[in-house]
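The complex appears here minus one protein chain, its other protein chains still in place.
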Amino acid sequence: MPKMTMVDALNTALHQEMEKDDRVIVLGEDVGVDGGVFRVTEGLLEEFGEKRVIDTPLAEAGIVGTSIGMALYGLRPVCEIQFSGFSYLAFQQLEAHAARMRWRTRGAYTVPLVLRTPYSGGVRALEHHSESREAYWAHTPGLKMVIPSGPRNARALLVSAIRDPDPVVFYEPKAVYRAFREEVPEEEETWPLGKAQVVREGDDITMISYGAMMRPTLQAAERLREEDGVEAEVVDVLTIAPLDHETLADSVRKTGRVVIVHEAPRSLGPGAEIVARLVEKSFWYLEAPIRRVTGYDVVIPLFAYEKAYLPSADRVLRAARETLETPA
Amino acid sequence: MPKMTMVDALNTALHQEMEKDDRVIVLGEDVGVDGGVFRVTEGLLEEFGEKRVIDTPLAEAGIVGTSIGMALYGLRPVCEIQFSGFSYLAFQQLEAHAARMRWRTRGAYTVPLVLRTPYSGGVRALEHHSESREAYWAHTPGLKMVIPSGPRNARALLVSAIRDPDPVVFYEPKAVYRAFREEVPEEEETWPLGKAQVVREGDDITMISYGAMMRPTLQAAERLREEDGVEAEVVDVLTIAPLDHETLADSVRKTGRVVIVHEAPRSLGPGAEIVARLVEKSFWYLEAPIRRVTGYDVVIPLFAYEKAYLPSADRVLRAARETLETPA
Amino acid sequence: MPREVIDLPYQVEYLSVLDEEGNLLDEDLEPEIPDERLLRMHRMMLLARRFDERMLQLQRQGRIGTFAPIKGQEAAQIGIVAALRESDWMVPSFREQAASLWRGQSMESFLLAYAGFYQGNELPEDVRNLPVSVPVGTQPLHAVGLSYAMKYRGDDDVVVTFFGDGATSEGDFHEAMNFAGVWQTPTIFVCQNNQWAISVPRYRQTNSKTLAQKALAYGVPGRQVDGNDVLAVYVAAEEAGERARSGEGPTLVECVTYRLSLHTTADDPTRYREEEEVEKWQKREPIGRFQNYLKGRDLLSDHDIEEVEREIKAQIQDAVDRAEQRMKDLRGQELTMFDHMYAEMPPYLQEQRDELAAELEAKEESDA
Partner (left out) sequence: MPREVIDLPYQVEYLSVLDEEGNLLDEDLEPEIPDERLLRMHRMMLLARRFDERMLQLQRQGRIGTFAPIKGQEAAQIGIVAALRESDWMVPSFREQAASLWRGQSMESFLLAYAGFYQGNELPEDVRNLPVSVPVGTQPLHAVGLSYAMKYRGDDDVVVTFFGDGATSEGDFHEAMNFAGVWQTPTIFVCQNNQWAISVPRYRQTNSKTLAQKALAYGVPGRQVDGNDVLAVYVAAEEAGERARSGEGPTLVECVTYRLSLHTTADDPTRYREEEEVEKWQKREPIGRFQNYLKGRDLLSDHDIEEVEREIKAQIQDAVDRAEQRMKDLRGQELTMFDHMYAEMPPYLQEQRDELAAELEAKEESDA
């Protein structure tokens, strides 16, 4: 199997889906000639032409609003918002129309679009280029919210998102774009939306994360084994909404202790919902308060101080140890 | 003390603050000649003139964006978005600028604006006129998110919001606008932002709510006393962000059992954060899983089925009883 | 050149065919419309007017909720859709009952939706209308996307989208016009300039002399027409439709009309406008003008009008009866709120559905 970066893997998914299905259209700022500012759409224009790979004017509501119209006509637009920090210009289009058209018309009209956009910090970027606000979309009924963590699941999830009959907001962890390579099969692979994945088994504590934060989380899990002889179970959420709380609760019923890790601000972040679900589903199994290791409730600082904002393996480890030390 | 509806009370707050402070300016769609579609700004144009009470063009980003500019010049704009369901057109302005300018310039520039907007269901309205999406703003670092529940605290909170040096999103429960009258003192009254209020004392269970949902919650509390001889403590959150978790946790340390009530969708709603905070702050005092009685994770239906969507006193009561019945 | 005036590719034209009495201003401009279509246009304008009156009555009786009356804007709507094909698409705002009825949408669909039943928005396959769009100015972008997709598929249909004078202030309107200009989509942008956005008069909405001239900002032709003159509107729509179908791209048509009724049933216009203004516009009311024209051509007699009125009345009564019967049948179907959120219901939503099901049962028992 070829080893790919997440950028390669996403590009492969787009190529293959566009080859298979002429309903799939890519549009956004600089996605054509430039191949996308992160090169995720590289080569698509050459292969599929201007009609299917569209360099749009600079207008996010326009990109999403016209994508909605295309989807209503039966196409499968995959639009790109260059950075998730600018996606709020399209908020009304997503909340008021993409998320509601099926509901509004009782299934007569549907909006099978994918909104791809990079999120996450850690790349020495300018302001508005490092936020993680997946909670906005996860709180919006009618949308699905997906975040891959590595090349292989990125490819599988993007294929599933493109084929999904409902609007999907697809956050790409830009810190992972070229951070490492993974074997990604040439032949088609999908991963069901709404399903989390246990990526590391363990009985002592459950660590829940997703996206770019999976790496510090897994590092912390490794160190727990090496340094403390503790076996952590690590779950990759993958789909923030609809949330697969069963997989999470099953793990917690086994371990009784939980640390949740994300870089989004803490208050009303995805971690809050995970805590609430676990309290609903596995309260009696909890042996310690659930800890949230997250971004702080501040604007993510410019890059000089960014590292201190982002959860690190050290921070996760410390929280895990405190959770483990809590007497049941 | 005169008895006022919430509309009267808000109108009084605006009149008095505009008299006191010529930095205060009101702008929005139909806020002038028409006095606002709910009449909250009634009479302001006549009293303060076109320069201070502005009927704007129909553009929400424009209203908020120009308000930001006015605030940067030292004014205190109080802008109205006619219905919160349309406020998402101004999302980027709020998230990228209003919420960040102080932080971005290290205090050199600030944006003391208030965004008033009606939210809540229960008034037989059209689509987009009944949502409760306070979570969007409460999750946004740099914003404050306030929701009054009655005429008196509405007046006090609006005055505090106008005087607050930071941007405040002020959600007005339109279902309460004219639902009942309360004595509201002529003389100025304020209520500190970031402070919840225990509106009913009790030792057996804590009920947490805010806005239009305070009424079914209080009704349920009364019935608990009458029908079950149970004393519920009821807390009115008032400020969703920054959240006053201490007042909430104090109550829970006393009762050990909690029901949270809001009409916003459940997943990633304010209830999720309240659960997470209580787990952080009072885990060992919890004697039963925390129950969320909320709007469902659907678009709030058009009014034929709306009642079934909104938490009712019955629903709150049932949840409270189940929580009370749970053996510790 | 140190200082030169740049000449712009397009001029903004004003177009009218009938005078206030309904007499032809200019024979050459009279569109060639088959008689039966002319008569259908008249019938539908009248139907829309009467349906509007009936809905207002139903709202006052509490049998339906808030809606936006169209009185006075019948020509601006029928003139447009009458010049288009059934296979074309329509993307309305919330004040296009006349246009929607012409295109085969049922009166029941409106009665149901405005009675709070979303089932009213479930439009039949063959009716290519989008449902009412409430957020002002957001729907033209959907029209541009639809028309792009048509072009991509090689279909020679066009998309017409309606919006108001106030909508032109929204950023989404700007982005829609700009995308259409760049992509040269087969889109007809129809602005029903009815002089008011709730209480905000046209002149407070924008400082531009016309709304039609806004098209110049996008390199798109703009036309202003007498929106109470159904023939002028028809001519403008026909021209825009031909441009669109022949690949010449979008057109903006400003229909200068007037909202003779309330903004919505929740509105009280006496707070912000003078009765004189309404009376002035009442004189230019579109249906009477059109009837005079048809009479002048001996296509319509007072007796015919009575006839049509009678038929329409019965038609509307049937629709109301059917709608109210349907409402009865739909009562108690609260659980449908969980349907159609997604193609497949996620587990947590299913749980919440069960929660509500249990609650509804409990309620039934306690009520029983």
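By letter and in written order, the chains are A, B and C; residue numbering begins at 1 in each of them.
Everything that follows uses one rule, which is that contacts are C-beta pairs under 8 Å (C-beta built on N, C-alpha and C of every residue); 3 or more make two chains touch, one makes a residue touch a chain.
Fair warning: this is a prediction, and the values are worked out from it, not measured in the lab.
Touch with the chain that is not drawn comes from one residue among C:Ser208, C:Ser246 or C:Gln325, which is C:Ser208. Considering the full assembly, B:Arg102 is the residue among B:Arg102, B:Arg215 or B:Arg291 that touches the omitted chain. Checked against the hidden chain, the listed residues A:Ala108, A:Ala179, A:Val198 or A:Leu302 yield one contact partner: A:Leu302. By the touch definition given at the top, chain A reaches the unshown chain through residues 29-30, 32-35, 37, 55, 57-62, 85-86, 89, 124-129, 266-267, 296-299, 301-306, 308-309, 314-315, 318. By the touch definition given at the top, chain B reaches the unshown chain through residues 25, 51-52, 56-57, 59, 61-62, 65-75, 77, 92-93, 96-97, 102-110, 141-142, 144, 164-166, 194, 242-243, 245-246, 277. Residues 1-6, 8-9, 11-17, 25-26, 29, 169-175, 178, 181-182, 184, 204-210, 212-214, 216-220, 224 are the ones on chain C that touch the missing chain.
Heads up, the rule we're going with is that only the chains that are shown with their structure count from here on.
Taking each chain's centre as the mean of its CA atoms, C is the chain most distant from chain A. A separation of 30 Å divides the Cα centre of chain A from that of chain B.
With touch defined as above, residues shared between interfaces to two or more other chains in chain B number as follows: 85-86, 89, 127-128, 267, 297-299. Each of the following residues of chain C touches two or more other chains: 118, 134-135, 171-172, 336, 341, 348-349.
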